[in-house]
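Encoded as structure tokens, the structure appears first; notes follow it.
Note that one protein chain of the assembly has been removed; the remaining protein chains are unaltered in position.
Labels A, B and C are assigned to the chains in the order they are written; within every chain, residues are numbered from 1.
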Amino acid sequence: MDFFVGHYNYWIFVFLMMLGFYVVVARGNLVKKIIGLNIFQASVFLLYISIGKVFGGTAPIIIEGAGGSPVTYSNPLPHVLILTAIVVGVATTALGLSLVIRINEAYGTIEEDEISEMDLEP
Amino acid sequence: MRHHIILRVVAKLSIPFIMLYALYVQFHGDFGPGGGFQAGVIFGAAFILYALIFGLDNALKVAPMNVVTFFISIGLLLYAGVGVAALFYGGQFLDYGVLASDSVSGQHLGILLVELGVGITVAAVMIAIFFTFADRGR
Amino acid sequence: MIAAHYPALQIVAPLIAAPLCVLLRRGTLAWLIAVAVSWLVFFIAIQLLQQVMASGPISYELGGWAAPWGIEYRIDSVNAFVLLIVSGISAVVAPYARATVAKEIPEDRHYLFYSAYLLCLTGLLGIVITGDAFNVFVFLEISSLSSYVLISLGKDRKALTAAYQYLVMGTIGATFFLIGVGLVYAMTGTLNMADIAVRLDAVENTRTVLAAFAFITVGLGLKLALFPLHLWLPNAYAYAPSAVTVFLAATATKVALYTMLRFVFTLFGADFALNVTFLAGFLMALAIVGVFAASITAIFQNNIKRMLAYSSVAQVGYMVLGVSFFSVTGLTGGIVHMFNHAMMKGALFMALGAVFYRLGTVHLDRMRGLGRQMPLTMFAFVIGGFSLIGLPLTVGFISKWYLILAALERGWWPIAGLVLLSSLLAVAYVWRVIEVAYFRDPPENHPKVTEAPLSLLVPMWILVLANIYFGIDTSLTIGVAERAAKSLLGLGG
Partner (left out) sequence: MINIVLLAFLAIISLAIVRIRNLFAVVMLGGIYSLLMASIFVILDAVDVAFTEVAVGAGISTILMLGTLALTTSREKIPMHTPLLPLIVTFITGAMLVYGTWDIPAFGDASAPANLHVAPYYLERSMVETGVPNVVTAVLASYRGYDTLGELTVIFTAGIGVLLLLGRRRETPASASEQKVAASGGTGRSDPGKETASDDGGSASKGSAT
């Protein structure tokens, strides 16, 4: 039971990761693929933040004059890393969507199989 | 959406507060949650709201693309510039400690400046991306 | 005084130049900046390599914070060599870009193009120079995002789908890498590479570290286009603008391979990789299958850029094959092939860029009789092709020589035989082009083609001559590569 309590966060992360990853590799709609990528990446954020959580901790903003009782803080480093990763994620999304718009203008569709059929024609 | 009077009034009222809040998030990031990135997104959101309610052409009059692209570069240059300035003051790249007489206030100044750089570029990029997407649609 | 800050300038110069290009909004000016910065970083890379060879690894603490709390650059013989490759290629590609970009990209976008090019350079150099595992991810994304954009600028609409496909696969790769780094962090509590290497020993036998290893290698394998994860590469290289193809083909996969070497050897350690994960066997099998599958596919391509792209997948196979021996000779072969492949593919794609500049296509049919119409360009292609095959007096020979040597050293003569056999496949696809260009008559209904302009020929021939020079005088390349191999295997250097 302890093991479960200690790890369910990670398993949910695995589940979300699998769903996102599945959408990316299995679906032919280019927008849906980007949405899948978003879920996939967001699940990794959950992994990092879970690593940094400390039970009984609070947000890592130093409280001045806490008196004698030492305050427990959660680990700030994963937060920093994930802030960066979120930004990278939205940058990728923006570029991916721009590409989708251009593909739609060039091919008239955003379904992968229709596009590859058109590409086969000379 | 130009005929929706309620939307126009509410937007006009709330946009200044959104911007003010962005500035609060920007400069209060040292003490509470927030910082340049979040502030930039919120600041950008104010322009996006304006474009949604009053139309892209009006928004482009407020923030022409030339100006937006200018700020995209300025923010990044400010950040990197702080790093280079540290080199000239004899520190390592991005060592803010040398920017002022004592290390802690140097750090404080450096963090303030780079967060400002982050805020400027992020806001400008968000506006630029939305404007180009919207412009493509007409 | 300024020499102490060379490591920072190596990255910061192109990083500052990129927004500057956007600020100035002038295509020509942006190009001049790109050339100047490329030469500057090349100069710095030479200085850094000399410094490393003379007095050992360099560490540079960013922000003045000591590692592992801050981020540090750590430059040893391995990444100094890769820095040299990347910046050297950029130093010849940037001047080359002027004419082809003018032809292939609308004029009002030129300044944005050079800005994206500089960002790509920044990203690649940043990945190589850093000593921090998470920082690798950040710069990986800078280089990836800019290369997606650069690829999508190709004239054909297929460039868009190629870029999209690369974006999806590249992001999956980067996210896998991120998962791996996260798991490593969970087990060690640090992100600094040297620190991880020390602290990983204690937790080496946990399942978490094994999973981290798997995710990092697969993630980087995607970026490296290691067979069978190479699906994004052929179209991306085939439809990108000429200058972009030259630059990416000569640098991007090498940087990914370097990162893999760094993680496998420096962080996890050769012993762990050999004994716990059976990585050597996997890599060797994938490398050999990759070499044959990609070479055979290359023979059937009529778009010559695509043909060379498949050949690139095969060449990645050779590099990985060298690594998979886990011996000094094998690694030397793999590392020196990074350099050699950059030279040969750079020259070949530059020649094709010149053909595209004149013809507007690189289809095999349209290249009939080109040997007489563009003698210098096609002769450059021939020498590059010879180098690709591995004929003596070219750099390609050196790489193959070391690979065969490494195989024989282990007594695995079938592997040596396979390397020789695969060279015959290279003969097949290179010969198709030579035959068409020299032994067929030019098509009659098309206007006569003239030789490419000097601005394309000069960079092309610099790389061609480098192919020959480093094929004869190997003291620099082999010397550095051998030392790099020894340092990766922990034998000093």
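By definition in this document, a residue touches a chain if its C-beta (ideal position, glycine included) is under 8 Å from a C-beta of that chain, and two chains touch if they have at least 3 such contacts.
Keep in mind that what you see is a predicted model, and the values were worked out from it rather than measured.
In the whole complex the chain that is left out makes contact with A, B, C.
Counting over the whole complex, chain C has residues 15, 18-19, 22, 62-63, 65, 68-71, 106-109, 112-113, 115-116, 119, 122, 126, 132, 134-135, 138-139, 141-142, 145-146, 148-149, 152-153, 155-157, 160, 179, 183, 185-191, 199, 203, 206-212, 214-215 touching the chain that is not drawn.
Listed here are the chain B residues that touch the chain not shown: 1-2, 25, 29-35, 37-38, 41-42, 44-45, 48, 51-58, 65, 69, 72-73, 75-76, 79-80, 83, 93-94, 96, 103-105, 107-108, 110-111, 114-115, 117-118, 121-122, 124-126, 128-130, 132-138.
The omitted chain makes contact with chain A at the following residues, 2-3, 5-23, 25-29, 31-32, 34-35, 38-39, 42, 45-46, 49-64, 72-84, 86-95, 97-102, 104-106, 110-111, 113-114.
FYI, only the chains that are shown with their structure count from here on.
Viewed as a contact network, the protein chains are fully connected, with every chain touching every other.
A count of contacting C-beta pairs for A-C and for A-B identifies A-C as the more extensively joined pair. Separating the centre of chain B from that of chain C, both taken as means of CA atoms, is a distance of 36 Å.
Work out the mean CA point of chain A and of chain C, and you get 28 Å between them. Across the interface of their complex, chain B is touched by residues 5, 8, 12, 15-16, 18-20, 22-23, 25, 60-64 of chain C. Note for the complex: chain A touches chain C at residues 17, 21, 24, 30, 33, 37, 40-41, 44, 47-48, 51, 77-78, 81, 84-85, 88, 91-92, 95-96, 99-100, 102-103, 106-107, 115, 119.
Every residue of chain C that touches chain A in the complex is listed here, in rising order: 134, 137-138, 141, 145, 148-149, 152, 157-158, 160-161, 163-164, 167-168, 171-172, 175, 178-179, 182, 185-186, 191.
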